[in-house]
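Every protein chain except one is present and positioned as in the full complex.
By written order: A, B, C, D and E. Residues from 1 in each chain.
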Amino acid sequence: MAVNAALGPGGTGAADRAAVLVEALPYIRQLRGRTVVVKYGGSALSGADPAATLASFAADIALLHAVGIKPVVVHGGGPQIGEMMGRLGKVPEFRDGLRVTDAETLEIARMVLVGKVNREIVTALDAHGHLAVGLSGEDAGLLTAVARDPALGFVGDVGAVDADLARRLLAEDLVPVVATIGSDGRGQAYNINADTAAGAIAEAVPAAKLVYLTDVEGIQADPGDPASRLDRVTPDELDELVGSGAVAGGMIPKVAACVRAVRTGGPAAHVLDGRAEHALLLELFTEKGVGTMVALP
Amino acid sequence: MAVNAALGPGGTGAADRAAVLVEALPYIRQLRGRTVVVKYGGSALSGADPAATLASFAADIALLHAVGIKPVVVHGGGPQIGEMMGRLGKVPEFRDGLRVTDAETLEIARMVLVGKVNREIVTALDAHGHLAVGLSGEDAGLLTAVARDPALGFVGDVGAVDADLARRLLAEDLVPVVATIGSDGRGQAYNINADTAAGAIAEAVPAAKLVYLTDVEGIQADPGDPASRLDRVTPDELDELVGSGAVAGGMIPKVAACVRAVRTGGPAAHVLDGRAEHALLLELFTEKGVGTMVALP
Amino acid sequence: MAVNAALGPGGTGAADRAAVLVEALPYIRQLRGRTVVVKYGGSALSGADPAATLASFAADIALLHAVGIKPVVVHGGGPQIGEMMGRLGKVPEFRDGLRVTDAETLEIARMVLVGKVNREIVTALDAHGHLAVGLSGEDAGLLTAVARDPALGFVGDVGAVDADLARRLLAEDLVPVVATIGSDGRGQAYNINADTAAGAIAEAVPAAKLVYLTDVEGIQADPGDPASRLDRVTPDELDELVGSGAVAGGMIPKVAACVRAVRTGGPAAHVLDGRAEHALLLELFTEKGVGTMVALP
Amino acid sequence: MAVNAALGPGGTGAADRAAVLVEALPYIRQLRGRTVVVKYGGSALSGADPAATLASFAADIALLHAVGIKPVVVHGGGPQIGEMMGRLGKVPEFRDGLRVTDAETLEIARMVLVGKVNREIVTALDAHGHLAVGLSGEDAGLLTAVARDPALGFVGDVGAVDADLARRLLAEDLVPVVATIGSDGRGQAYNINADTAAGAIAEAVPAAKLVYLTDVEGIQADPGDPASRLDRVTPDELDELVGSGAVAGGMIPKVAACVRAVRTGGPAAHVLDGRAEHALLLELFTEKGVGTMVALP
Amino acid sequence: MAVNAALGPGGTGAADRAAVLVEALPYIRQLRGRTVVVKYGGSALSGADPAATLASFAADIALLHAVGIKPVVVHGGGPQIGEMMGRLGKVPEFRDGLRVTDAETLEIARMVLVGKVNREIVTALDAHGHLAVGLSGEDAGLLTAVARDPALGFVGDVGAVDADLARRLLAEDLVPVVATIGSDGRGQAYNINADTAAGAIAEAVPAAKLVYLTDVEGIQADPGDPASRLDRVTPDELDELVGSGAVAGGMIPKVAACVRAVRTGGPAAHVLDGRAEHALLLELFTEKGVGTMVALP
Partner (left out) sequence: MAVNAALGPGGTGAADRAAVLVEALPYIRQLRGRTVVVKYGGSALSGADPAATLASFAADIALLHAVGIKPVVVHGGGPQIGEMMGRLGKVPEFRDGLRVTDAETLEIARMVLVGKVNREIVTALDAHGHLAVGLSGEDAGLLTAVARDPALGFVGDVGAVDADLARRLLAEDLVPVVATIGSDGRGQAYNINADTAAGAIAEAVPAAKLVYLTDVEGIQADPGDPASRLDRVTPDELDELVGSGAVAGGMIPKVAACVRAVRTGGPAAHVLDGRAEHALLLELFTEKGVGTMVALP
């Protein structure tokens, strides 16, 4: 018989704890049974404590899943590919500043993305139950690739998405984890930009949310100043930020996918700092959020 | 363009808010898709600010529902029946200290439970969407009553439960709200103790949890001392508390139902203070809880 | 061994009995699997021998159900509400000749309709098996009410019908019994005219038949002369009868609902004398019928 | 506007008509959704006015079907086979008093049963809608035959019944009409006694009722006296009647199938006079019945 | 322990056997799960060794079925009808060169088609398992007939096709075998040309292939010269062949059905020599084929 030492019903903090749960209610209700596509950056996996970052990310995905939301994880792995190329003595080749993906590079990229990065994410998720199924974009025609530019070799754009397998896995309460290798339907694989692929998959499923976890604090008006993070931004404002160069580099395909999603009436789009603990939960389930939401004015 | 004033990712309290959400995870996961039978006491509905208490209760039920848990609300209404009898000039009759339920009393009880108390709960829930369906135990054979003692008139015990309709409503994501009037299958209604009926319904559905919301702070080792609330108690300990008189009165049928549930391998059983804000959420989704859980040692 | 005393195969009357069954065939075939909305008048429940009338009505509904027709019962209860208001010492208030429904009146009306009249009908039906489920228009958004006139208080018109719950119960071979209290979706209940609500529900389900059981012998060309009952009448003829005053009073909303149903290609509409034994069966299953059918010329 | 000339609600006979409908209620309820196997005798098809008899029979089957009962018609056709053999100049051969079915006889029997008698029944039923599907026992393995006695040629007993196809057609609301030609599974057809096959099919489906329509007035205690028809008889009594010779000839396989059905807890069994108009309806839907029911004491 | 005497992996011919299987792959893949309507000619059943021809045909149908293709067999039976009419002493009557089908002729035709020819095909198929279900066009409204010309009696054209029963049997992996007797929906049967009916059924199901098995080697440019068989022909070319008289007689309705099928975007159409062993397999599963395929240029 365990007598309760506390005086009030629930002890210190009960009201605060209840308040957080109650605040989360309308968000959870709105997303339950719907799909959230989360792009998990390769850079997060190669950061200061990648194992801890991944474990925190996996816990968040498992929470979404536990409350009935259907996450799809899409990931890249540029740093890991580069590291393996170095270990294998493969020297990157550039043309007009863009990396050329020859057959050997493609094979290494596929091996690392599907056989290493994808596996690490699946493993982290499986610590919360048999939740995850690793997929390559080649599986069951998920991502059909078209060559971007013959001079670049096997770098592909998204030609078509067949989200049927993903939808079936979601219907079975499983979490698809997608490495963005596509196939041209004639047996040739291509490496596809994971940010772009995430947007295309979110459109095809279709998803209610498209979330980019990056290694910066959302979209910033002044790229050097984290304090200039925007809570909310419109597609038109993003066009201006890109035009002025305030948004640049790897943020471009993310922003392009967000703008396209919002302008076509697709999923709401978010860019978050994936290094912050439980950023995903806080952005989706609290009023304030912790990143940048792209939305119509 | 809304620039974020806060310095850190999420501002003050983000970690605390995340912690609450993360703590709730295993509880939500464990209960998702399962049924929780909640007995809502008539006394709560006639307390200091019954409308506010009911609204808080309804918000909690809606939260459970939003995260995929399937609540069934069972309610009594003794005080409300008494008040209506008074207004209609009906004088209660007692035999050996127990109230006699003649035909007119039964009709008043049914009218008040089904037409007033049940409706108020349904209305409060519907503020969160078209969630609720009011039921009487007579509907589709839900509660078959057997007379307890001819001298007491139409006071019934639970003879059988046909939970089929309740299960179908749950499968359609609706919340059954049950007034515990039973039928003897030959067109005669009986008033059934709501505490007992809640236990029988929880057994029949079957439910994963059976929760009593009362107007005391859980089960107390010393009935006069709220600080003696037990966090956790075993069926054997409860037998002792009943034997010693520490547990008595209206708590007896609750405790009997809890003991039966736990001893037969049925739902886990909880007795909470329904007057505390969000007691239901805090008991189900936090480690500490705010009431008494009945469990095997 | 029981030797048969009769001479012919089946004895006296076999041919007549067979003829009745054979006549019923095309009607039963036409209605099987389809919905019949039956408005059961509150006046019938307060007539000379209301229990017998109700039992006969319930037997007819059970027969429809047994042969695979799907009945929905909609009921009012004006006399019963008036009686309870009298017992509670509540004096009716009128404005321009119309009764004002203040909050207390609404609460009494709801209590009587949902907790008493509805229950009596459910109980009568359950003598034929666990057929019936009592519903209020508030359940699962069945009837959304809009205020008719602020001066009249909580008197509502039908704003919208969500027949989803009713359809699910019908699909499960259950008989919904509906008390016509609606909700405005913000937690306020309204009393809705049951004749109007029956028409709206028949349209929404949708039903194949809409039947009004009243305490007169169908629609009469001369309101004082039962022998002037019309077997069949067109919407245009009804407009004339209303214009001339031959149809008036409580018959107006019934006739309006019938005319709307027939003119919009909805259910066939019938007005019958609910006091006649098995009037429902005879109207639906025999060529001659016993009331008035509203139909296009 | 059609004014009603009658005085009362429903005119003369309304009460009687209602009484018949009300009497039929418990019977219809009990049989709805269940299967009734009806053996229709070849002799009925070659009687005084076979077309009228068949039309009346078809109307009864359509009524059963319309109220949700699932009939299976099993038929023979001895007289029609005999007639065709005569037209084709085929002389019957007997051995020990039993007709020998050689290959040519079997082919004629099959042609007449499947191509003529079966078609006439299907056609008569189709006057009531697209209800019927003609089957031979050879279709989809419905009746597997085993040779009774090599000396008799292709006369078969029922070796096995695969009622799967029949059940599927019943589930689709179709009426299987079965000619009792069986196959030995190696491409050889056999003629099977239709009375025996009807019993085996009723057992396999399984059916709730097994009804024999014959050209006598049920089972008679004194075969020469129609007034001695038994309303109800037990298996033991039937054994005695067979032993004493009171039941003989073509009634033997009917009685054997009835006794087997009742003793094994299978369908209730009835023997009726198929020449009487609507005998099937009257036996199934009225208390008195018009034939003999075989039942345990 | 059985030691293998052959030297190579599979012995002589393994490569050839593999080649045949591999060639069949794209054809089987293309047809799997789709319907092939095969018209089996009555003349084949009355040829030199009809039993052997039928057995070979049945084996082919069973192979199609085994690999997941859904065959429907449609058959005529002119020669068999003529033979039975002769045996019954019925003299054919002609009007303007066309045979008149009076009531007796129609009854004989139905008896022979449904009770004899249809049965022989079902029996042959059942040697490969319980595959087949014999149907008449009268069953469940499969073929609604309209009189072609009153002077010709009960010769019908196809008025409508209700392929619902056929589709359900196909869905259950059964093979419908159809005798082309139609009904006019008022209880009158008609004899319908089987070639025309096969085309109408193929259109209604709908089928992927329509195949005519005849007693000539496909369609020939020169009717007297088997070596002039056309591998492939267009509808326009067929029009010319009919205009020039090269295609005539019983080939006309086949060709008309093929042309209609191909021009309306319906099934691909083939005319084969049904006397050649396994012609059906070779035409469907090998590149070269053995008959004439009708296709757009």
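Of note:
We take it that a residue touches a chain if its C-beta (ideal position, glycine included) is under 8 Å from a C-beta of that chain, and two chains touch if they have at least 3 such contacts.
Predicted model, so just to flag it, every value in this text is computed and none were measured.
Taking every chain of the complex into account, the omitted one touches A, E.
Residue in contact with the omitted chain (choice from A:Ala59, A:Leu113 or A:Ile219): A:Leu113.
What chain E contributes to its contact with the hidden chain is residues 1-4, 7, 9-11, 14-18, 20-22, 24-25, 28-29, 32, 59, 62-63, 66-68, 217-218, 221, 227-234, 237, 273, 276-279, 281-282, 285-286, 288-291. Remark: the residues of chain A touching the chain excluded from display are 87-88, 107, 110-116, 118-119, 122-124, 126-127, 130-136, 138-141, 162, 165, 168, 172, 174, 181, 183, 185-187, 189.
In this text, only the chains that are shown with their structure count from here on.
Within the contact network of the assembly, the step distance from chain C to chain E comes to 2.
Closest chain to the protein centre (all Cα atoms averaged), using per-chain Cα means: C. Interface matching across C-D, B-C or A-B places the copy of D-E, with more than half of contact pairs shared by residue number, at B-C.
Chain B and chain E have Cα centroids separated by 69 Å.
Chain geometry summary: the mean Cα position of chain B and that of chain D are 58 Å apart. Mean C-alpha positions place chain B and chain C at a centre distance of 35 Å. Counting partner chains per residue, chain B shows two or more touched chains at no residue at all.
Chain pairs that touch one another are A-B, B-C, C-D, D-E.
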